[in-house]
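Apart from one protein chain that is not included, each protein chain of the complex appears where it belongs.
As written, the chains take the letters A, B and C, and residue 1 is the first residue of each chain.
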Amino acid sequence: MINYLKNIIKGFSTILVGMKVTFINLFRPNVTVQYPNVHPLVRAGSDKMPDNARNKLNVIIPKCTGCKSCEKACPVNCITIETTKVASIDTEKPLMEDGKKRVFWLSQFDIDFAKCCFCGLCTIACPTSAIVHSTDFEYSCYDRNELLVHFSPFNKEQVAEKKRILAEEVKQKAEKALADKQAAEKAAQEQNITDSKIKSSDDQTSANQNIQNNSN
Amino acid sequence: MENHQFLFNFISEYTGDILAGVLIAIIPLALLLVYALVAIYGELKIASFIQLKLGPMRTGKWGLLQPVAEVFKLLQKEDITPDGADKPLFNLAPFIIFLGCYAALSVLPLSSHFAPSGLNIGLFFIIAISSLAVLGIVMGGWASNNKYSLIGAMRSVSQIISYEIPAAMCILGVASMAHSLDMNVISAQQQGGFWNWYVLGGPAGISKIWLIPFTVVMFIVYFVTSLAETNRTPFDVPEGESELVAGYHTEYSGMKFAFFYLAEYGNMFVVSAIMTVIFFGGWSSPFGDFLNSPIWQIFWFIAKSMFFVGLQIWLRWTLPRTRVDQLMYLCWKILLPLSMVCFLAMALGGMLY
Amino acid sequence: MNLEAVIFYLFALIIVASGGLVVLSKNIMHAAFALMFTLFGLAGFYAMLLSDFLAVSQIMIYVGGILVLIIFGVMLTSKITGVELKTGPIGKVNYLFGAAISVIIACGLSLLFTNSKWIEKPVDKIPDSSINAIGYSLLTEYILVFEVAAVLLLIALIGAALIAHKDQIIDSDASSNEISTNNDIKIKE
Partner (left out) sequence: MGLLNALDNPINADGIILGKVEDLFNWGRAKSNWFLQFGLACCAIEFMAVNASHFDLMRFGNIPRSSPRQADYIVISGTVTLKMAERIKILFEQIPEPRYAISMGSCANSGGPYWQHGYNVLKGIDRVIPIDVYIPGCPPRPEAFEQAVLKLQEKISMEEIFKKRERVAQEDKMLESMLKAEENNFIENVNKHI
C-alpha cells in the first residue's frame, strides 16, 4: 500500500519535473537559422559554410589541362571529358592561366550531378586544382537533365568548328607530307606546282576565320 | 439561473422561434471553427517553442495564416474512399464524431445570460453525448478495412470507455457538492472570487479547508482522464504513429480527415470547458465582482478554457506515449480508487455544506 | 400541425426507417449502427415527454454502453475469426412467416392502445428537473429494487473478474508470452 502511494506520488512529481523542463524551454531563445532570409554564407560566426563542405563542383577551365585524371579518379564515372587538339593553323591561340600555351581545347567537360557522390576525389587528383568544391548548394531543379552541367566554354557548333579546323589541319599536313614526298621525288624538276597549292590553302583559312567571326 | 435564455428570447422577439434556434445554433459552430484555427496555430507554435524552434513563419506575419492555408489545402484534396471500405459507414463516421463534439458544445454556458441550450442536466448530457465519439471512431476504424485502423479503433474504444468511469466520478463528486447537474447553476455557485471555486472546496467559508486536498486530487484525476478521452498524448495509443500508421483515421483524406482533426480539437475544448465549469468557476470572474458583467463572463469562460487547452498542448510536448497495459493500469488501479476516495469526501462535504 | 407535431413525426420517421434498416440489412455492422439512430429517436421521444433524465440515460446506457459492446463483439468475431458476418438467404416462406407475425403483433398493440383507457391529465407546471423526483422515489419507494439491482450488478462484476482471473491461471503458460498484463506479473510474483 505504501509502495502504491509512493509510486503514484513519484509518477506525478516526475511529470511535474518534466513539465518544468519544457516550460523553461518554452521561453528560451530559439536556435533556428532562418535560411532564405539568413544565408549561411552571409551569416557570420559558427554557422559559416565549412571549408570542406561538399557542395557543387566547379571547374576553372583556364586551369584545366585536359589530363583526364579526375575522370579516372571518379568512383562513379560521372565526369566525361573530351579534348580536341588545338590546331596550329587556328587563329585563336589560348593560354593557360599560368601563361603556358594551351595544347587541348576542352570540347566537352560534363559532370552529372545526379550521379556525383561529392566525394571530392577529383579535386585531389587534379594536378592544377582546376576542379574544386564551390560554396554553391542551391541548384535543385525541376528537370533531372538540368543536373548534367556542361563546363566546357564551347557549344556544339563551336566544337564542330574546332574539330573541322583540326581535321583541315590534319588533311593539310597529310597533303603537305604528300606534296613534300612528291617534291622530294621531283625536287629539281617541277617547283612551280607546289607554290600554287600553298597559295590556295591560304585563301581557305582566311575564309574560315570569317565564318568563325560571324558565329561569335 | 432563469435568464440563461436571454439571447434566445431577444432574437425570437424579432424573428420566429425556429430562426432564433438556428441562429443560436450557429454561435457554437462559429466559436468552434474560430477556436480550431487558433488551437491548431497554438499547437504548432507551442510545440516549436518547446523544441527551441520557430514553427510556421512564412504564411502571413509569424505564420498566423497557417491554419487558414491548411483549410484551403484540405478543401482541395482528393476525397479517397478505399475500394474495400464499407462506404456508407466510412463516409458517415467523421460526421458522427463531429456531431458528438458539437452537441456537447450546445450546453456549455458561455455566460450567465447565454447558454445555447439551458439544459438542467447539462453535465450528465455531456457525459452521455461524448460516447458518440466512441461510435464514430469504431465506425471509421471498422469501415476503413485496414487492420491498423481496426486496432486503433479497438484501443480507442477500450480506452475511452474505461476512462469514462473516473471522469464520471469526478463530475458526480462536484454534482453532489453543488446539488445540481445544471452547468449554469454550478457556475453561478462559484461566483465571488477564486476562493469559491470547487477546486478549492467550493463556496463554504473557512471550514471547508479539510476538503481542499480531495478536490485538488479530483481535479488532477479529471485532467488525466480528459487527456485520455480526447486521445491526446500521453494517451494517444489509438493513433500511435510508431505502432499503427495513424490509427483510426489512417484511410481518411481531405475534408473527412479535416472533420476528424476538427473534432479532436473540439473535444479538447469541450473537456477543458467542463473542467472550467466544474472546478474553476465557469464564467464567473476570479476576482469577485470585478469584471463580472455578462460580456466579460464570456471572456473569462473562454480564457479559462483556453488555459486548459494550452495545458494539454504543453503536456503533449512533454510526455512520451504510454503503453496500452500501463494505460489500463493507470485507469483501473490508480485513478478509479483515487476518484472514489475523493468522491466520498466530496459527498460528505456536499452533505455538510 | 404545430412545431411539436413536426418534431414528433421527424423522430418517428427516424425510428421507423432505421428500425427497418436494422431488420432488413444483411450486413450486421450496418444493422448495429442503424440501431444507434433508433435509440437516438427514442431518446428524442423521452425528451419530448419532459423526462430529460431518461432521455440522456437512454443515450448514455444504450448508445454509449450497450451498442458499443454489441459492435465490439461483432467486430472482434468477424475480423479475427475471418467469418463474414452476414445473414444468409431467408426464403419466401420465412418472409411470409415473419411478416405475418409482425402484422399480428402490430394489430394486437394497436388494439391495446385504442381500447385501453388512458388517463389524460394536463400538466399544470413543467417540472424544473426530473432528477429530484427520480432520486427520491429510488431511495424511498423503490429502495429494495434499487438495492437488489445493485447487488446483482456487483455479483456480475465479481463474476466477470473471477472468470477473467481463472482463465489467466489456467492459460498462464500459454498466454503469458502473448499477453502480459500487470495481473499476470502479480500472479507470478
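Methods note: contacts are C-beta pairs under 8 Å (C-beta built on N, C-alpha and C of every residue); 3 or more make two chains touch, one makes a residue touch a chain.
What you see is a predicted model; the values in this text were computed from it and never measured.
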item	value
Left-out chain, listing which of the shown chains it touches	A, B
Contact residue for the chain not shown (choose from B:233, B:250, B:312 or B:339)	B:250
Residue touching the undisplayed chain, where the options are A:55, A:108 or A:123	A:55
Residue ranges of chain B at the interface with the undisplayed chain	44, 48, 51-59, 63, 65-66, 68-73, 75-80, 241, 245-246, 249-254, 257
Touching residues (missing chain, whole complex) on chain A	30-36, 40, 53-56, 75-77, 112-119, 137-144, 146-147
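Criterion: only the chains that are shown with their structure count from here on.
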item	value
Touch-based graph of the chains, sorted into line, ring, star, complete or other	line
Centre-most chain, if every chain is reduced to its averaged C-alpha atoms	B
Centre-to-centre distance between chain B and chain A (centres being mean Cα positions), rounded to whole Å	62
For chain A, residues contacting two or more additional chains	none
Residues within chain C bordering two or more other chains	none
Footprint of chain C on chain B - complex, ascending	17-18, 86, 88-89, 92, 119-121, 124-125, 127-129, 131-132, 134-135, 138-139, 142-143, 147, 150, 153-154, 157, 161, 164, 181-182, 325, 328-329, 333
Residues of chain A defined as touching chain B within the complex	8, 12, 15, 18-19, 21-23, 25-32, 34
Residues of chain C defined as touching chain B within the complex	3, 27, 29-30, 33, 36, 52-53, 56-57, 59-60, 63-65, 67-68, 71-72, 75-76, 79, 128-129, 131, 180-182
